[in-house]
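In this view, the complex is presented without one of its protein chains, the others remaining in place.
Let's look at subunit A:
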Amino acid sequence: MARILSLAEAVAENVKDGDTVAMEGFTHLIPYAAGHEVIRQGRKDLFLVRMTPDILYDQLIGVGAARGMKFSWGGNPGVGSLHRFRDAVENQWPRPLEIEEHSHAAMANAYEAGAANLPFATLRGYIGADLPKVNANIKQVTCPFTGEVLAAVPAIRPDVTIIHAQRADRKGNVLLEGIVGVQKEAVLAAKRSIVTVEEIVDELNPPSPNSVVLPTWAVTAVVHVPGGAFPSYAHGYYPRSNAFYIAWDEIARDRETFTAWIKENVLDAKPEDFARHAAKSAKAA
């Protein structure tokens, strides 16, 4: 059964130094507030996993919390580079970053394999591409029925997966809708999971039978953090702040402005600060 905890408790209990951590969200519902708590608690040597590491992982890499990262596309969508990620790969600042790089198709399949308790995933992938030459975790298998040679990648099995969702009920059942990404698979693949939510309600009242529901017994901790996906968004609650994604380019370009931003907005801040983003957008809508 999921326990309903504060963000500080949930992170302290479930994220350990050295863990393999997946914070998922395919553009939508990215768990920014939880990521900031991980930074505040000073976790180190994390191996980060995520299909589309964007600003949140740029922040974790920039503060030196990560020893490595498994990913398939590392940029600021529609804006350009992740400067902290680039600085780590190109100049080893603030520390070297081991990278394991895949394609989206392979990562999505690898999460599914993890959720299905399989050791590996197979796909018709990477044909003619160079990634298999630089990633020893991309191998080939031969179909025992047709003889076709397919790509194989190991299942993703995080120690902990962290996601953000629209709401949970008081028992800890969680509902997500809109662009649901790979979050369900990432939670089911992990040993432990933390879900931050916009609201905790008496009844989930799913407005659509296609909503994704993660039952309380498949989740470790649920935390109420309104606005916790900002500058990403929560469908039905507040929109994506494309202006912030654009602004991040300048903040992250320079080590000093980045460090000052982290101090003011992460180290000296608290989860409740995210609530103003939800409130502001609700008024504007």
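In this text, contacts are C-beta pairs under 8 Å (C-beta built on N, C-alpha and C of every residue); 3 or more make two chains touch, one makes a residue touch a chain; residues count from 1.
By definition in this document, contacts and distances are computed from a predicted model.
Undergrad: Of the candidate names "Binding-protein-dependent transport system inner membrane protein", "CoA-transferase subunit beta", "FeMo cofactor biosynthesis protein NifB" or "MoxR family ATPase", which one corresponds to the UniProt protein name of the undepicted chain?
TA: "CoA-transferase subunit beta"
Undergrad: Identify the residue among A:19, A:185 or A:198 that touches the chain left out of the display.
TA: The single option touching the absent chain is A:185.
Undergrad: In the complete complex, which positions of subunit A touch the hidden chain?
TA: 26-28, 36, 51-52, 71-75, 77-79, 81-82, 85-86, 89-90, 101, 103-105, 108-109, 111-112, 123-131, 134, 148-149, 178-182, 184-185, 212, 230-231, 233, 235, 239-248, 250-251, 261, 264-266, 269, 273-274, 277
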